[in-house]
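Here is chain A:
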Amino acid sequence: MSAVANLWTILTVSAGVFFYFAGTVGLLRFPDTYTRLHALTKADNLGVGLVVLGLLPRSGSVLGGLKLLSIWLLVLLSASTVSQLIARAARRREPRA
Partner candidate 1 sequence: MNEFLLVAAAFVLAMVALGLTRVLRGPGDADRMMAPLLLGTGGIGALLLLGAATGADGVIDVALILAVLAAFAAIAFVKASEETDETGSEDNA
Partner candidate 2 sequence: MSTPTLFGLSAAVLVGLGLYGVIAHPQPLRKIVAFNVIGSGVFLLLGAIARRGAAAGMGGDPVPQALLITGIVVAFSATALAIALLLRLFGETGSVTLSSDAPAKADGDKAHG
């Protein structure tokens, strides 16, 4: 049982780490603010989500698991709205620059 749980953790955390990697590559390689914002908020959130899923079997209690999941949901909420707001702020300044 714990071997299965460990395998699950290793697989999902590895996948999560890969998305962090992808997000950083996007951040370094993409040409403008909007695409970089896109890379950061999409890929990294998938990274957080997979890390959370991977750590779920180790959380020990139902409350701990719920807290982990709500962390992911909160990060999703704030990243999705903040990326909109930041992109809009960048856009507003663009014609002047």
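As a selection rule, all candidates are chains of the complex that A comes from, given by their letters.
Rule of thumb we're sticking to: a residue touches a chain if its C-beta (ideal position, glycine included) is under 8 Å from a C-beta of that chain, and two chains touch if they have at least 3 such contacts; residues count from 1.
Everything numeric here is computed off the predicted structure, so don't read it as measured data.
Every option in 1 or 2 belongs to this complex, yet chain A touches just one of them, candidate 1. Taken together, the chain A residues at the contact with candidate 1 in this complex read 6, 9-10, 13-14, 16-17, 20-21, 23-24, 27-28, 33, 36-37, 40-41, 44-45, 47-48, 51-52, 55, 58-59, 64, 67-68, 70-71, 74-75, 77-79, 81-83, 85-90, 92-93, 97.
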